[in-house]
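The structure appears below as structure tokens.
Removed from the display is one protein chain of the complex; every other protein chain stays in position.
Up next, chain A:
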């Protein structure tokens, strides 16, 4: 094994010469136009050891954003387009904008008024009138002079504004000149790694796009900010003319038409699906009634004892003490029944979320296509402000506790679905394969391998769902949901500070107790593993 191909020449690191040829060729290929210049600049950058830039790109400085656009460095293009436009606005304001114009106008008006009074004084016959008018004219003339001085001062300021503008522009140009090659070298490094997705060279298309964007943005902004009264068209979107163009003359605005149309649709759907919606409400009510009966129907000492013992068993003595203290606060202030109603509301929401969400999560975890289809819906459920979907909820399900629970479910279900799917996908393929190799059926695979291994993730999802459901408690009181949220809402409406704070703390304690108990239970579970 001593043939020539396996022989290797060993060179000490200090003796290694930088091989420029390959690098130069690659930079040439990257830059396409004026390759030699960039070869030189990149060499300087590659040889530099300090942090300050050591090259200056004159064209980048002069052309600014246009240079960046032609070289397809869009981040730089946008940053310096904005900065340069700011500088140009300053220059424009100083150059032809008239900062003293308002004041000069006022001075002229005041002078005219003074002249008018003077004329009256001259025309008057009685001495008292003459005195009065000339005194007034004098005062107004003084005010006019003052305005004139101010106008002049503003005018003088215009010059300094313009100078500031030029200074800013100069600084921006210098920054662009000094950093252009640095940035371009970064782009070159990226291009080396990923030539497919990194633009290189100088494409006319990019230059034209940059020029068009600059032409569209720059002049309009400079115009808007330098002229004291600009065109109305630039200040306000022409909503009515556009509506007219689309709907025709005299048919109202697009907004009103759409709103009316949607209202009609929703009403029609509510009527058409009335039975279905009533059925859903009845189902939710059954769960809620059962929980309410358990929490509010049972004697309060029993409920308190059960909760305290649960806290102790699940999360230890410290959480148990905190739980007892919180329950004492709630009970002593007379919130016991309403607090239990809240717990029933949250409990019913969580139960429904889990019952619906875990099977969905399992399905989404197994079928990538189903998950991809559902993901936008899940995103919508979480990002849509609650107030927005309260409206259709009222339309379809009416008001009261069950619709409140439905609104809570919309907001609270995504985490348990997502985390179940995540957990299902996280089950190692090898363990699944082993189970199949030993003859497990699909159901056995799910029951013995997938769900147990996904359980920690599922439990995290359940915990998040509980907290999200709790956060909806106040909001659902807007559509007639009861419990502590109602107390807070009432306090809000009458600005009853004390009442509101007390109810708010009751909700806070409820949330903390639930979170502590659930987390404590999960942590114990973890420690067992």
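The rule we apply is simple: a contact is a pair of C-beta atoms (placed from the backbone, for glycine too) under 8 Å apart; a residue touches a chain by one contact, two chains touch by 3 or more; residues count from 1.
In the analysis below, contacts and distances are computed from a predicted model.
Visitor: Out of "Cbb3-type cytochrome c oxidase subunit I", "Quaternary amine transport ATP-binding protein", "Ferritin-like domain-containing protein" or "Heme exporter protein B", which one is the UniProt protein name for the chain not included here?
Guide: Matching the unshown chain against "Cbb3-type cytochrome c oxidase subunit I", "Quaternary amine transport ATP-binding protein", "Ferritin-like domain-containing protein" or "Heme exporter protein B" yields "Quaternary amine transport ATP-binding protein".
Visitor: Sort through A:118, A:247, A:395 or A:453 and give me the one touching the missing partner chain.
Guide: A:453
Visitor: Which residue from A:23, A:175, A:440 or A:478 sits in contact with the chain not drawn here?
Guide: A:440
Visitor: From the list A:11, A:430 or A:493, pick the residue that touches the absent chain.
Guide: A:430
Visitor: Even though one chain is hidden, which residues of chain A still touch it in the full complex?
Guide: 428, 430-431, 433-441, 444, 448-449, 452-453, 455, 529
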